[in-house]
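Note that one protein chain is taken out, while the other chains of the complex remain in position.
And then chain A:
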Amino acid sequence: MALFKQATTFLGFSIPPHKKLTAAVKSVLSCRTAYFPAEFQKPITDQDVLKELEDSSEFENLKFQPFLPAPISLNSSVFYDEFKERFTRYVMKGGQKKLARELLEKTFYEIKKIQLKKYYEAETDSERNEIECNPLVILKNAIENCTPMLTVKKVSRGGSVYQVPVPVQEKKAEYLSIKWMLEAARDKGSRVHLPIKLSKELIDAHNGEGRVIKKKQDLHKLCEANRAYAHFRWS
């Protein structure tokens, strides 16, 4: 509440407490609470990048460059993957990150199990080479395949509400994709373990089929149907 008061005084006008905070106020709040100045750079953990930097002339400049403290999950492991880390956070419920990580590891186990079965059953080499067994690639590819390009936004004009097609921002699109994927994975019987369902959904999405892909296509169809309202976005 103290922060809220600070923000309102900074803006020079008071906001009635029953009103929601607008984006403008929120941005001010985040500025006011930022712990580190803007010139602080993100930490570099990739060993290859660090080696390259050491050889280059930039390294001298970086010696006096302040860096942000690294997040606790960030590390310089060769197995570290930023997207996997992000996906783990989406899987997580109630701060149980260890559980989320284990669930994702089990998902990878299941994916490998399914794909290797296909791999060893394939008869020719050309068939075999087409089968992707790397679970990380499947995860990334599946989420990318499910990412929507457009979405609809409710706009009221003349007393009626229209669903107006709008382009999705990169971050929001990825969020939607992961959200749909996990919704599909969690829609299961109580006896089915999450990794088993999630692995099947991921493999389906990797192959361009399944319910998550259908959900994305349905949204695109809605956007296509409502293209007549597109001008409401700016008018």
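Some points to look at:
Following the convention adopted for this analysis, a residue touches a chain if its C-beta (ideal position, glycine included) is under 8 Å from a C-beta of that chain, and two chains touch if they have at least 3 such contacts; residues count from 1.
Keep in mind that, in the parts below, contacts and distances are computed from a predicted model.
When the listed names "Gamma-tubulin complex component", "Cytoplasmic tRNA 2-thiolation protein 2", "Trafficking protein particle complex subunit" or "Small ribosomal subunit protein mS29" are checked against UniProt, the chain not shown comes out as "Small ribosomal subunit protein mS29".
Remark: the omitted chain is touched by one listed residue; of A:F40, A:Y90 or A:Y109 this is A:Y109. Residue-wise, the contact with the chain that is not shown comes from A:K117, picked out of A:K42, A:K117, A:K179 or A:H193.
Touching the missing chain, out of A:C133, A:V152 or A:I196, is residue A:C133.
One chain is missing from the display, and on chain A it is touched by residues 47, 77-79, 82-83, 104-106, 108-109, 112-113, 116-117, 119-120, 133-137, 140-141, 143-144, 147, 149-150, 165, 167-168, 170, 173-174, 220, 223-224, 227-228, 230.
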